[in-house]
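The complex is shown incomplete by one protein chain, all other protein chains being positioned as in the whole.
What follows is chain A.
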Amino acid sequence: MAPVAPRSGDAIFASVERVNAELFTLTYGAIVRQLLTDLEEVEEVNKQLDQMGYNIGIRLIDEFLAKSNVARCVDFKETAEVIAKVGFKMFLGVTASVSNWDADGTCCSIVLEDNPLVDFVELPDTCQGLYYCNVLSGVIRGALEMVSMKTEVTWVRDMLRGDDAFELQVKLLKQVPEEYPYKDDE
């Protein structure tokens, strides 16, 4: 069978079932709010949001691969571009950009200027230290782990903390070589 051409983030987003973003944004906000009440410690909330994101990421990668038809990325640089241009677009409807590469191409920033998670959000002073969007870093980490890349994802800039954009640093820690236990025709 001829290889299928990869699809653009816009094309995928246009074809998937979509819902009102307010529902998503307010639901996420209500979850964060409830976690703050139940877990009390801001640090613990950060941890749990990241864990929830990780669990979502390890499932979402299947849908991403199935719908995007992206071919195997040649290097981590391409992987980062695909996350920013296709991944963010097909799920959240926004595009991110990639910058700040280090010399050996294993660490970069994914920058998000428009983020539907934070519409209507303002953090009170009691939430200092909260990484409100921590679910996103978890999703990226979880999804990449399912395609054999161990990463560390941390926030560098956060608009809810007064920065001019959201910036996630994605650092490739280890690439686990994939093994092929099966031949194609089995």
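Everything below uses one rule, namely that a contact is a pair of C-beta atoms (placed from the backbone, for glycine too) under 8 Å apart; a residue touches a chain by one contact, two chains touch by 3 or more; residues count from 1.
To be clear about the criterion, contacts and distances are computed from a predicted model.
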Chain excluded from display, named as in UniProt, from "Uridine kinase", "Trafficking protein particle complex subunit 6B", "AP-1 complex subunit gamma" or "Uracil phosphoribosyltransferase homolog": "Trafficking protein particle complex subunit 6B"
Absent-chain contact - pick from A:Val19, A:Val74 or A:Ala103: A:Val19
For chain A, the residues touching the chain missing from this view: 13, 16-24, 26-31, 33-34, 38-39, 48, 51-52, 55-56, 59-60, 63, 90-93, 116, 119, 135
